[in-house]
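Structure record follows, encoded as structure tokens.
Note that this complex is displayed minus one protein chain, with the remaining chains in position.
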């Protein structure tokens, strides 16, 4: 099997680990001709991250990573930690505790983009402080947050919490989770907007979009379930996001969720740990003369942005992916998605807002 | 005691040391209601630096570090060095030789922001070449500079020099220094502006501000004194900055300075070396079951931007800080400041420019 990777440098209780990932995407989208939306070939450097994590004596640690893809450099994780047994305190910009899919590293998801609701509902890393308590099969996470580092002048204030139960059932790993999210938008000028692309990130078109909602607050509630048994896994999530509209008494509640199943064609299994999916490590990587791992996945991905007079549209995605991991730190991924729209916000010339879009995405990725 | 940190990688005369620091600030400011200035809660990622320093064979070395906090990435130190015994040559962007407070790392200052005059008078790293000569208790530094890397099109040309005498008196470390600064602004369109925030950086308000001064040149002169004796330290500086106004025969001279004293409540002492304060290393860090170090500091911080018809205002700061360092590379800091203004540039509704502002700042920091 592939050699394990120790911390690259370790002295006494010091450790320093450089981190990085590169993801290149290319593919096609095909939209109805009369809709006037751009389509065809697209490509991009999806992520180019470089950073470091490590420990320093006394139970302290840090992680920071920057993404150089896109027009400007952005901090992703930028935090310091203090650990004492089952307790971990984090201060800085880090993931709020929303959704199994969101918390799983982009290196380890089964599709090149996460479930539609995670972007649509604005899940992102934010600056704040949190505590995690992990004991046996239970994990409890809670934190308070301001906004992301690009929006430090906003007056948004959030609270998030998540609880996970992750028992073993014979050889099978089970996962059950629930999360709660609340953001108070303490600024009359602030608004929320929920929208999403058709599976691939290299297109700029979004066929579902609530437009700006003058909001006082948003509240979210999510449920998670997953199981891994040998070569097979299933996962499902649902997330309900409701918005307190400033000028209206009827507050819309939107929904997103997915159901997926995957199967390794090689003798491999999906990684899991700490309440999220982790790296797949091929049992017979190509460096040892093996084929690496090959995994086939299907997903139904639903996003409903229609409620209480808001007509943001409904996106129903029928997705399939094939992931070849020559080694644990490399992957070639093919994704196909058929996105079926109801009340799409981009109408065709004849006024049709009920149609489908095809998306094909390829990714080459490496990380260290 | 805490384990010393060797260069992480060292072969022959090669060394490579990754460097980084993270500082998160949060706090409050309270200004007179009628002044119309923003106040209340604020927070930010104050510094997120990542870089590297090292040596290569032949006496050469390098350091570069970038700050990812703020809207765009900025180079801080970016230089190469050549050392031969007591002599060190530096080429690149580096600190000019102004002020003990400015030259002390932001990791090792006693307040979360440096003395008001250091920002007000525009101390910053600039691109240039310098030589330092160190022998026994004497240090001599001198360099010539253009401008900082963000302003390469300016025609500013500077010369800076500093001399330090740092004898031991029994167990006490003494420090005496003087520095000289001169900038020629070889551009009719160029101007200078001196201003400062009330102690904390996360507010954008500045109550002292000279406005733009059409200047031909600026000249600065500084004096430094400090002493460290066991748990106790004192430090004081004064800096006189005069501006050659293009259109006027009476050239204003502004003044800034501070006087501070600090006491460790634990059995620790403030670090010192190379003509500046250095890292405090707790004698009993938390990783070894100790309490870390706890230091209490008070400072009077003065900045006078009134002279020769320029009415930039006077800021008198009464400051206190409590610094808990669990280990040498972590700190939690609480700062309080009462800033008393005379001729503040922001008047209240009744025209009052003599009032006080309160500022409270907390910082969590880690570095490696």
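Read from first to last, the chains carry the letters A and B; within each, the first residue is number 1.
One rule holds in what follows: a residue touches a chain if its C-beta (ideal position, glycine included) is under 8 Å from a C-beta of that chain, and two chains touch if they have at least 3 such contacts.
Please read all numbers here as calculations on a predicted model, not as lab measurements.
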Of B:62, B:176 or B:318, the residue in touch with the unshown chain
B:62
For the chain left off this view, which of A:242, A:308 or A:330 is in contact with it?
A:330
Contact partner of the left-out chain, one of A:73, A:347 or A:360
A:73
Positions on chain B where the hidden chain makes contact:
9, 11-14, 16, 18, 51-52, 54, 56-60, 62, 64, 66, 72-73, 75, 78-80, 91-93, 127, 146, 149, 152
Going by the touch rule given at the top, which residues of chain A touch the chain that is not shown?
2-3, 5-6, 8-9, 18, 20, 22, 24, 43-45, 48, 50, 68-69, 72-73, 202, 285-287, 292, 326-327, 329-330, 364-366, 368
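Keep in mind that, in the parts below, only the chains that are shown with their structure count from here on.
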Centroid of chain A to centroid of chain B, CA atoms only: how many Å?
40
